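A single protein chain has been omitted; all remaining protein chains appear in their positions.
Entry: chain A
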Amino acid sequence: MSLTVTDLKFHYNTSQHCHYHFRLTKGQRVGLIGRNGAGKSTLLKLIAGELSAKSGEVSINGSALTRQPQQYLSKLGYVPDQFPDDKGYRVTDFLTLVLACKNISRSLDDLLADQGLTQLNIGELLPLSLQQLSLGQKQRLSLVQALLSQPECLIMDEPLNGLDPTQQQQFWQILKQQTNNTCALIASHHLVDLAEHCQRLLFIDDHRLVLDLNLDSIKYMAVNTSIINNTKINETDALLHDKVIGFQQEQNFNQYLLQNDSNILLSGKTLTVLTELFRYQASGEWQW
């Protein structure tokens, strides 16, 4: 089970374009990181079919969005950045609509129980209208609607917004339960959480993928101030990128530091480096 994004191109206008190419595999939880306006939501909308790509293809297990949209969308769960706040809809009506649209014939209670979603306490929200929900309640409901059809791929845009710490813990717990057979792409600014709960991080900036980090194979990182040419680092230990080098072995990391001392901008454990990197980026001192 996998999500494949192949040469996906989208034009905002004549001057702004984006281009993505990556693949998510079964059981993978992937964090999508980028500053505001980097193009995270656009990428997720393209994958969710909300926006139409100019070229390229997105597919889940061979079902392509452009060719078999119904099959593709039936395998997808989407948590949008903004949840609908239609005052006419009560939560129970909304979830019934979701079941109808996803062509699910089972009752809502059965589904919630079967999928371990009862801890999200959706029952208490059922009589309320969508407009009456708090941001956190909306996020819980949004997660439920995405998970109801047991999707093969989950796309989530800022799912942690508005959740209290306990609910955030519950969120990750549920996600881990759900993603045994599912791949998930989670866009968020909660770097620490993403680094802790995701196996992989995708960094995007200026509507392109700038870094793809497999956190399982990287423990240390070094960020070079200049373009690194002719590096002798073992390619299996590092993700090839012109400025960021990742290391599985502490020994290799230390050797690299010794050799490139004057060219190193940041170095250390992965999470520390990434946090600093974002601080630099936020202050405008450094750009990808």
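Methods note: a contact is a pair of C-beta atoms (placed from the backbone, for glycine too) under 8 Å apart; a residue touches a chain by one contact, two chains touch by 3 or more; residues count from 1.
Heads up, the rule we're going with is that contacts and distances are computed from a predicted model.
According to UniProt, the chain absent from the figure is "ABC transporter family protein", selected among "Class I SAM-dependent methyltransferase", "Cell division topological specificity factor", "Sarcosine oxidase, delta subunit family protein" or "ABC transporter family protein". Within the complete assembly, A:Cys101 is the residue of A:Cys101, A:Leu135 or A:Val192 that touches the hidden chain.
Against the chain not shown here, chain A presents residues 48-50, 69-74, 76, 78, 80, 82-89, 93, 96-98, 100-103, 129-130, 145.
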